[in-house]
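Missing here: one protein chain of the complex. Every other protein chain is in place.
Order as written gives the chain letters A, B and C; numbering starts at 1 within each chain.
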Amino acid sequence: MAKTLKVGMIGYRFMGKAHSNGWRQAPHFFPLKANVEMHTICGRNKEALEQSAGELGWSHISTQWKEVINNPEIDVVDINTPNDSHAEIAIAAAKAGKHVLCEKPLAMTVEQCQEMVDAAKAAGVVHMICHNYRRIPAIAHAKKMILEGTIGDIYHYRARYAQDWIVDPDFPLVWRLQKGISGSGAHGDINAHIIDLGRYLVGEFEEVCGMMNTFIKQRPLEDTSGKGDGLGGAGGKVMGDVTVDDAALFIGKFTNGAVANLEATRFALGRKNNIVIEINGSKGSLFFDFEDMNRLKWFDNTAASDRQGFTDILVTQPGGDHPFVGQWWPPGHILGYEHTFVHTLADFVNAVIDGTPVQPTFEDGMRNQRVMEAVEESAVSRQWVKV
Amino acid sequence: MAKTLKVGMIGYRFMGKAHSNGWRQAPHFFPLKANVEMHTICGRNKEALEQSAGELGWSHISTQWKEVINNPEIDVVDINTPNDSHAEIAIAAAKAGKHVLCEKPLAMTVEQCQEMVDAAKAAGVVHMICHNYRRIPAIAHAKKMILEGTIGDIYHYRARYAQDWIVDPDFPLVWRLQKGISGSGAHGDINAHIIDLGRYLVGEFEEVCGMMNTFIKQRPLEDTSGKGDGLGGAGGKVMGDVTVDDAALFIGKFTNGAVANLEATRFALGRKNNIVIEINGSKGSLFFDFEDMNRLKWFDNTAASDRQGFTDILVTQPGGDHPFVGQWWPPGHILGYEHTFVHTLADFVNAVIDGTPVQPTFEDGMRNQRVMEAVEESAVSRQWVKV
Amino acid sequence: MAKTLKVGMIGYRFMGKAHSNGWRQAPHFFPLKANVEMHTICGRNKEALEQSAGELGWSHISTQWKEVINNPEIDVVDINTPNDSHAEIAIAAAKAGKHVLCEKPLAMTVEQCQEMVDAAKAAGVVHMICHNYRRIPAIAHAKKMILEGTIGDIYHYRARYAQDWIVDPDFPLVWRLQKGISGSGAHGDINAHIIDLGRYLVGEFEEVCGMMNTFIKQRPLEDTSGKGDGLGGAGGKVMGDVTVDDAALFIGKFTNGAVANLEATRFALGRKNNIVIEINGSKGSLFFDFEDMNRLKWFDNTAASDRQGFTDILVTQPGGDHPFVGQWWPPGHILGYEHTFVHTLADFVNAVIDGTPVQPTFEDGMRNQRVMEAVEESAVSRQWVKV
Partner (left out) sequence: MAKTLKVGMIGYRFMGKAHSNGWRQAPHFFPLKANVEMHTICGRNKEALEQSAGELGWSHISTQWKEVINNPEIDVVDINTPNDSHAEIAIAAAKAGKHVLCEKPLAMTVEQCQEMVDAAKAAGVVHMICHNYRRIPAIAHAKKMILEGTIGDIYHYRARYAQDWIVDPDFPLVWRLQKGISGSGAHGDINAHIIDLGRYLVGEFEEVCGMMNTFIKQRPLEDTSGKGDGLGGAGGKVMGDVTVDDAALFIGKFTNGAVANLEATRFALGRKNNIVIEINGSKGSLFFDFEDMNRLKWFDNTAASDRQGFTDILVTQPGGDHPFVGQWWPPGHILGYEHTFVHTLADFVNAVIDGTPVQPTFEDGMRNQRVMEAVEESAVSRQWVKV
């Protein structure tokens, strides 16, 4: 008889919706080693919570996260709260013996991250940071190809994560644009992802040199009257300082000698959630575009010289050819954004049952944070910084 | 208190998996006018059925479809069986007062389709044929643009549905390649989809002229020993005749004067599940590629002459800009194949509660069948045939 | 000492400009077996001719084509006149012992074509029809790959040639839209090209079934006042009948069993000079798009199953890897439309010196014409026609 893992999820906004879908769907598509029970959803607003519980498929609600981690019924704690609360909740959960899945970025500082790692290790629980993009099938396939030596030694890692949702100067000063609450802007929100993918696909960063830029330095304060960004006409707006980066760029080196170029921006009109990655090695190259996430482009320099070109691999072949996709649909039936969470949770569930580590661990989260901080330090000192 | 619709699903293979996912997911993403209870799954093999019920999320099983349609608990019957049983089940279900959703093609002949239409109308039930591709957001957006007159009068409808799963001559003679069971090959399986999209986006067909071709005329009989297609070496294979089309092509005219060119094939290596559609009108053009299903390309001839070009609309804008997607994720987070079923079922559920027709109805299924048969007749008579 | 070929060119409009460029450029980029002297340009309007001679680089002018073919200095006659004069000029030129290059289509009827073939053979001169698209490097490379068996037996040839220059109903009734002068519309002008490419890449057509459609049946007569198409307001326009096809489509079979689908249209907004070709075989597929003419996409079904995809070959590799391009620039420096004429003329010059046939010959032109006429006949009889 299969064991049943009971999950408590803290936080229920965008990521809560995506995680809930993952918890619901994973058992229907993957041969999990345990049943999953979506036990408790936790947040501060009871009314909103009740509605979300129904929509997202949770049996119980709680407005106290400590209640959740102390509930002996709960096996797994899934943390989707704002970044500044990750460490406290995760450490407490680990101490309570819960297996912990935590959204990225792991915490606000490397020190916090280290404490989380220590707590998880001391408790012997399974810990994972939810860098879901590692389990885009095309990215997982890229990893496999790199491990197999398909592109040889890596020379270049070039990644850009671009969005455009705050180009309008009238877009209000939401909490994500206030450093006190969010930590940083594009850097922590989206650079974090391509840093993690760099570490996953290429290796550890050795040193970095970056800049962080804020194009729109003041924005209207958010309307707290409930009317959103409708602060109205000239003269009527109360302005506040934007205290985070709109864009963060850095160049760097990996310990294996590869060169890095990363850029995150919220000021690239037309790029909605656009991650573009290119890796060039001694035997070939790989190219990935998240808006076309079911494809991986591969240049094979070992092919006959008159037949070379970027091969556009549609990563939907079942039978083990392409990671994860065999559990879904026949070839050519593409997957979407949310599938990455399903894959992540499926692997997490199995790791919990096996009691084995599952990448990316809290340690990965800490190492990512080190790179993040090195870039921030570099942007201030205007010099290269060792990671 | 919202009503609860109890669903009985007949058939549980590929389409059963896709429909089950739709029934599970629709209530979590769309504000349905009723709750959905996945009541009974029905098939002939009890053992397989029990496993599927668990995996797919159904509460009860039945090995007798008549049991399902006669169950007073059941409100909705969802038919995913082989084509030759659609008519009998759907008519019986309608007579039993069930709302009916039926997979495409609606039936084996126009006559059967007409009986289904009649039965559904007589019973006053809501009836829908599951041409899920109508609810690809990009296709639904194309429909909206066409209705708004964005591309003007239509001159050309050009569509191709291409797959490659039977190019290998050693691929066995599965039931889909036997006319007695399947009715036709690429024609009924995939041409049916682009015929329906032509009717949806452009209008009714007036006349057609087509050909149906079988490239590999004999194939090894399927191994019934359980070893799949591994019938082994020369001399060891027992061969049988392929009695359906590997490819079906036709040219035609719509009643509104537009010209049609449709092609369906299972012999296009590299095209896994590839639907490409181009529509040219008097004011602009639209282009769609299912392997890139979150995009719609639009040429606007009314734009400034130095700024014209195909605009690559990423159909992921929420807020009502793009159909269906507002219920899912933020801009740029793409959807996949299975979402089309979720959208279809969501609209079906609401129509059932409202008691209103929901396109595509059984009548659409019948009209599609008329086009299908006209092409088949033309391929035999080698002349043009009025639809 | 290398021989010098003296060329006389009849006709000097669009094709005359393109051919002149070819004659000028070929000697600078290709190791020709003869020098080329651009001796005489011939047309009816002396004034225009004098200007063109200077712009295009010709030494002499003539207003009488017979003068040119009877000039003992001239070795080669290059015919770029309207289609209805091709046969007379070419036959006379052959009889006068000139090597002949003739624009496509070869003539107005198969009979005329046959007379041209006979005349050229009787005279023992080198004859070539200028289907320049055969010498697009990507097309020539496709031919090489097909000959090498790279894509195996061919199942599908699918080609479309689309333009959009007459979608506007106010576009005037130019001579190209009058059957008496032009022979046909999109069919002879652009379908001719993809028919030739089908014969080049796949084989001979066996039978065809087609339709020819005219969307705009009346158009304003051309303004002969010199103001172009500015015939002015309502009531002021004098209308005439369009007597050619705006679009021509056909399906067909090749003698080797491959299936054909060809479409030519001048009514596809946004498609300026767009030729798209896909060939599917038993081992792979090829895809070509003329607006992206330096690329050839190739799907190789013999590659490892997890690495398959369309390989985007940038056909700019020198050293003999890719046809023609080694004479131009380093890898990645792309070629354009006019280069196809340079390649054609270079091969023609060498064939003249070697006294060997050079494809496509007049015989190819005649065979193309047979297919053209079969399609026209089919469009009238509304039945299949043997080629």
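What we mean here is this: contacts are C-beta pairs under 8 Å (C-beta built on N, C-alpha and C of every residue); 3 or more make two chains touch, one makes a residue touch a chain.
Computed from a prediction, not measured in an experiment: that's the story for all the values here.
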Residue among A:I74, A:I190 or A:C209 that touches the chain left out of view: A:C209
Of A:F299, A:W328 or A:F362, the one touching the omitted chain in the full complex: A:F299
Hidden partner chain, touching residue among C:T40, C:Q112, C:Q163 or C:T344: C:Q163
Of C:V7, C:L56, C:L106 or C:L201, the one touching the omitted chain in the full complex: C:L56
Touching residues on subunit B - with respect to the absent chain: 141, 295, 297-298, 300, 303, 305-314, 317, 319, 321-322
Residues in subunit A touching the chain absent from view: 151, 155-156, 158, 160, 162, 164, 167, 209-211, 213, 215, 247, 249-251, 253, 257, 259, 261, 263, 265, 267-271, 278, 280-285, 299, 301, 308-310, 382-384
Touch residues of subunit C, complete complex, unshown partner: 14, 18, 20-21, 24-25, 28, 55-57, 163, 165, 271-274, 290-294, 314, 316, 328-339
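Here is the rule we use: only the chains that are shown with their structure count from here on.
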Centroid comparison with subunit B (C-alpha atoms), farthest chain: C
Turning angle required so that subunit A lies on subunit C, C-alpha fit (0 to 180°, nearest 5): 180
Mean-CA-position distance for subunit B and subunit A (Å): 35
Subunit A-subunit C separation of Cα centroids, rounded to whole Å: 54
CA centroid of subunit B to CA centroid of subunit C, Å: 41
Shared-contact residues (touching 2 or more other chains) in subunit C: 308-310
